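Following this message is one structure expressed as structure tokens.
Here the complex is missing a single protein chain, while all its other protein chains stay put.
Each chain gets a letter, A, B and C, in the order it is written, and its residues are counted from 1.
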Amino acid sequence: MVLSEIVTSGPDFFYLAPWVVFFPVIGLLINIIFGGRMGEKAIGTVASTASGLTFVVAVLLVLSLRAHPEGATIPLAEWIAIGDLQIDWAFRVDTLSVTMMMVVGGVGTLIHIYAIGYMHEDVRYKNDPGRYQRFFVFFNLFIAAMMILVSGDNYLMLFVGWEGVGLCSYLLIGFWYDKDTLGRYSIDNAQAGKKAFITNRIGDFGFLIAGFLMFWAFKSVQFDTVFEAAHHIAETQTGMILAITLFMLLGVAGKSAQIPLFVWLPDAMAGPTPVSALIHAATMVTAGVYLVARSAPLYTLVPAAQGTVALVGGITALFAATIAVGQYDIKKVLAYSTISQLGFMVAAVGMGAFVAGMFHLVTHAFFKALLFLSAGSVILGVERGHHHAAHGHHDEHDDHAHDHEEVFDPGDMRNMGGMRKTMPVTFWLYLSGTVALAGIFPFAGFWSKDEILAEASALNFTVYILLAIAAFFTAFYMGRQIWMVFFGEPKHEAAEHAEESPPVMTVPLMVLAALSILGGALNLPGVGTFTHWLEHTYDKFSAMHLHHGEFNLTVAITSTVLALVAIGISWMLYGRKPQTQGQPDPLKRILGPIFTGMENKWWIDELYWAVILNPYIVIARFTADVIDWRFWHDWFHDKVIAGSFQWFSRTFLDSWVDQRGIDGFANGLAEGTKELAQRLSGIQTGFVRNYALSVFIGVVVILGYLILQ
Amino acid sequence: MLPISYYVGLSAILFSIGALGVLIRRNAIIIFMSIELMLNAANLAFVAFARAHEALSGQVFVFFVMTVAAAEVAVGLALIVTIFRNKQSIDVDQMSSLKG
Amino acid sequence: MNPVLHPLTLVTFFPLLGVFVLLFIQPERKNAQRWTALITSLITFGISMWLLAEFNAKDPDLQMEINLPWIQVAGWNISYYLGVDGLSILLVLLTTFLTPISILSTWTAIEDRVRDFMLFFLLLEVGMTGVFLAQDLFLFYVFWEFTLVPMYFLIGIWGGPNRMYAAIKFFLYTMAGSLLMLLAILWLGIYQGTFSVPELIAKGGIPADIQLWLFLAFAAAFAIKVPMWPLHSWLPDAHVEAPTAGSVILAGVLLKMGTYGFVRFNIPLFPVAAVKVAPWMALLAVIGIIYGAAVSYAQKDIKKLVAYSSVSHLGFVMLGLFALNPQGIQGGILQMINHGLSTGALFLLVGMIYEQTHTRDFAVYGGLWKLTPIYGTLMLIVVLSSMGLPGLNGFVGEFAILLGAFGSAAIGSPWYAGFAAIGVILAAVYLLYMFQKMFLGPEGSVVEEVKKLGHSIKDLNKREIVTLVPILVLIFWIGLYPKPFFALIAPAVDKLVAAVQSAAAVAMY
Partner (left out) sequence: MTTTDFLSILPITILVAWASILLLVDVFTNKQKWLTPLLAAIGLTVTLAFSITQSGNAYAGFNGMVVVDGFTSFLNVLFAISGLAGIALAYDYNKRMGLERGEYYVLLLFSVSGMMLMAAAADLIVVFLALELLSIPLYVLAGFARPKLDSEEAALKYFLLGAFAGGFVVYGVALAFGATGSTALGEIMAAVNTGTADMTLLLIGSALILVGFGFKVAVVPFQMWTPDVYHGAPSAVTAFMAVGAKAAGFAALLRVFVAALPTLYEELVPVMWVLAALTMFVGNIVAIAQSNIKRMLAYSSIAHAGYIFMALVAFGQQAVAPDAVAAALFYLLAYAVTNFGAWSVVIALEKAEGKGLQLDDYAGLGRKYPALAAAMLVFMLSFTGIPPTLGFVGKFFLFRIVLEAGFVWLAIIGVLTSLISAYYYLRVLVIMYMRDGEPEISSPVLLKLTTGLTAVGTVVLSIVAVPLFQWASQAVMKLF
């Protein structure tokens, strides 16, 4: 690109778009091929660089978009072309996709860097020589898949990324594939990964069906073609768009952990903390929100679908928030918080507040990544402290569980307390994330959440109520967490001896913290930078009118007050009178069985086991063992077909024959049949007169027939 | 003159007697004699038909049958004798080691 | 062109040269036998590449035809008629591609009667290639039945403990169907006066009710071979007992002969019947998909799981073929290749570990990834390919099939494809279950068992990697850039679809 051109017409780097996928792929290939001979740092650096380069590309694309806001489509190759079906590998550059690229590339790079330190420090799992290579290959693969997801120019390419990130999620959740979350040998982590993948596949099923419907209605799955024709189709084929959008919602529910498919996300915390931050908080899980935002021209055509989406989001937001209140694991709280926040976003895009939803997506990526990574820092700190306390010195272990009979859970908040002293940096980082999430003015979360609430109050009051209560709970459980973890007295010697994390981990966190604090500036009321930015994408389709969220002071004040009250209550319960070890949760006293429900995630997992999984396993076993094998294979094919055939041949036509087990087919022949065969005996008796009789009878029958005829 | 059907009827009866003899008797020689009876029943029919049709070929056939029967007798008796040497019996029911 | 040096004749019968050479190698010289077989099959593959180079992808008709009168007396009209078109070219390539790979996989696995093994294997290749190339029904039937014999021996001699049972069952089941097809072939020969497939198609004009009977007779042979639910009972036995290479070829190519038969004979020869029964075939296919997936999940034996997964996967193929639209049929044909690659690779991989552990029981496996990272990675890729992860080959085929079936006029309802799509979920369930049981979690008892035998479980060696890499390359290639493959299939399929539609339309009025 000649400089003069850039000056005159603005930069045009659209052609670089495919590199958002190529860089991470190159990175992972380098690590696959040479990773075995490279050190930990080198592997991490290669991966981080690859990720960083995608961010650079994303920045260049932003610059280009500022000059050419209409964006571009960069075709790469033809993919599937059968008859009417034409699907290309093509990259779409517009403000919406580039926003996602920025988030993925930016937050992704920071987490990559963090992970270099974290993976080294994840002391429980040390001495797995391949872990760095494996981890960063998967991580880069994730970036590549996520980039495909956000940059695809058609639904199928989006689906490629969609399933690709699911795969990475599977691999990374089960990263410590032979352990459980506490480091004991177990299949649990792998199980959690599988649960995530399969739950996601259920969502993907919806996505696929939506795709099929779309193809047969529009004869295309390319975004522009579909969106342009949407109006026409909505008029001619009633219900078609509704069906497409609702099936798509199933996909959204899977990927973005909405009711009824949210169950995988809490279990996904089995993965290393950077994974939770990157995949299960900042990026992958927001894919569903992106999908709805991307499909806005479809959703806006069918209010019924919009209402459903919004309701699903609202209910999920509240439901998950209640569960978060009852959790003890530091990451589980954040996991349910994520589900809840995703509910906010889904509700927003469902209502048609696409900007608000996307805005919250971005800010949430900042502060939730920050919270997860800080939580990881806390866990590692506690872990180090535990080590220190147990041995008084650092030595390398093969495995923690072997050393201690009593299993120590470094993620359990009931073991923590007073850690603001031992881990001050982490404390401040965590706190900035918390206030952002709780929606305290003027942190990022305040602006984005408030925009959603404001829109909801105008568009869908039911959802507004749900979300407002959810926001209250959000502030409450975050407050609870802060008090339990960082204030009061250490409830375990591990917390007492906790140590601060190294800069390679904390520095990226500081960047994220800064973003969490200042992120609201992206779309300040009245300025609306982000709104205008996204408008470029949405205005293309004259059919849809983008909502310009109005700042609503009442709503803002209400929610701020709610948040402060919630934090206050949490202080009353957890902060004022710090708990001691072994003491039951104060809420339990107050809420009783309701809290038990929260603690046990409202038994949703158990419900699914009882209603879906166990029946499937039982049916599968029954089909396999009884129907297919015993009935169909052994009984019908072997006994009925083969057996009766032999029985027939022996019983009626032959005398005794000692049939030794040449043929397995005869195995089915029961003893009783043999007896019968002997009793009835054969015709071939060896007596010549019987033979003559047979001839004679033949003659008589034939002649009889001929004469009577 | 007797009608032709009488001769044919007689031959049919003789033939049936022969066939039944084969089925009923156990002595190989008697079975063989019964077969001869069947052949001779056929001969009777031949002669009768030859007369009815005034065709000579029927009577020629009779000669052939008689010749062949003689040949069969030679072979048959030889076989029976060999078996008798071996088993001291010509009861066909004792010759049932081959079966199944 | 000289009929002997004709590319189609060569690609079909070249392995016979290897058979001939093998006959003169002493039984003790096992390596010489292995190399002979491998080189023969590689040259055959080379010839098939030549075939591909000569192939004109734009031509929807049969190409490189060789049509010599064979038995043309007494009202017989049998020709030595070979030809290749878009419907078969990929399957021929698949055959010549998988054969050397399978032979390579037996290098250390087969120690007993190597010569006989290689002999039967090469004979099998002749039969399979012939099936895909024959354009005369008589010739086709000859090849079709001929494949039974070597496979029968591969299972029966080198198979597992219950091999005789499995071998006989395999033979009888497939023959049962074939014989009904034989009658239908004869019917065509008598009343249409020719056995040449293109001529029969051109002639057409079979009344609808008779078409139905003939269709069913042909379908009997093919459906058993595929195998379609509920005729699959022979498959788990055959797969479980067969030696690895046998399983690879069985799953990779032999089953495709069934699906290929549908697309080559049933649909074009009896278009009216095909349209009429399409919903029923789709129903059976969908039942097979779900049933196969559910039954797979409940297996305790690794090979059985993979075997039942074939029932499920080939259900997809059948569903696609009977969508009777370009998407469905092209997807179906591509999925035949995909299944050949993925399931072939699965059997290879299972065979590789079986060689070390001598057990296929899930219960004893676990945590192998730590010991065998390369093996685990390759298995993961193949598993993902098999479950239809986008970006890998399985997805392209499954997507096209489901898409085609979803809007198929012949099937008439999107519900079939909708239910079939559930199979995609269930595939993930049983395949991840398998992967998890073998590779994840703590180390299984098999590790100790193997240690007791005095050696530890080793990762793949170079030969094994070389065996697998070509398949993996294709897995990615088809997944990311299937265009060249579709380009080969498309014209022939379009022609087929047009012919079916016009024939069905004529029949309606």
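In this section, a residue touches a chain if its C-beta (ideal position, glycine included) is under 8 Å from a C-beta of that chain, and two chains touch if they have at least 3 such contacts.
The shown structure was predicted, so the numbers you read here are calculated from the model rather than taken from an experiment.
Q: Considering the complete complex, which visible chains touch the unshown chain?
A: Result for the missing chain's touching partners among shown chains: A, B, C.
Q: Pick from C:I39, C:A109 or C:L186: which residue touches the chain that isn't shown?
A: Going through C:I39, C:A109 or C:L186 one by one, C:L186 is the residue touching the chain not shown.
Q: Touching the missing chain, which residues of subunit B?
A: Considering the whole complex, subunit B reaches the absent chain at 8, 11, 15, 18-19, 22, 28, 31-32, 35, 38-39, 41-43, 45-46, 48-50, 52-53, 55, 57-58, 60-61, 64-65, 68, 71-72, 75-76, 78-80, 82-83, 85-87, 92, 95-100.
Q: In the whole complex, what residues of subunit A lie against the chain that is missing from view?
A: Touch with the absent chain occurs at residues 645-646, 648-650, 653-654, 657-660, 662-663, 665, 683-684, 686, 688, 690-692, 694-695, 697-699, 702-703, 705-707, 709.
Q: Give me the subunit C residues in contact with the hidden chain, please.
A: Those residues of subunit C that touch the unshown chain are 70-76, 113, 116, 138, 141-143, 145-146, 148-149, 152-153, 156-157, 163-164, 167-168, 171-172, 175-176, 179-180, 182-183, 186-187, 189-190.
Keep in mind that, in the parts below, only the chains that are shown with their structure count from here on.
Q: Please report how many Å separate the Cα centroid of subunit A from that of subunit B, as a whole number.
A: Chain centres of subunit A and subunit B, defined by C-alpha means, are spaced 95 Å apart.
Q: Taking the mean of the C-alpha atoms as each chain's centre, how many Å separate subunit A from subunit C?
A: That pair's centroid distance is 35 Å.
Q: Can you tell me which residues of subunit A touch two or more of the remaining chains?
A: Residues: none.
Q: If you look only at subunit A, which of its residues touch subunit B in the complex?
A: Against subunit B, the touching part of subunit A is residues 654-657, 682, 684-689, 692-693, 696.
Q: Residues of subunit C touching subunit A in their complex?
A: Residues of subunit C touching subunit A: 162, 164-165, 168-169, 230, 233-234, 236-237, 291, 294-299, 308, 325-327, 330-331, 366-367, 369-370, 373, 384, 389-391, 395-396, 399-400, 402-404, 406-407, 414, 417-418, 421-422, 424-425, 428-429, 432-433, 436, 439-443, 480-483, 486, 490, 494.
Q: Under the definition above, what is the set of subunit B residues touching subunit A in their complex?
A: The contact residues of subunit B facing subunit A are 19, 22-24, 26, 31, 92-93, 95-100.
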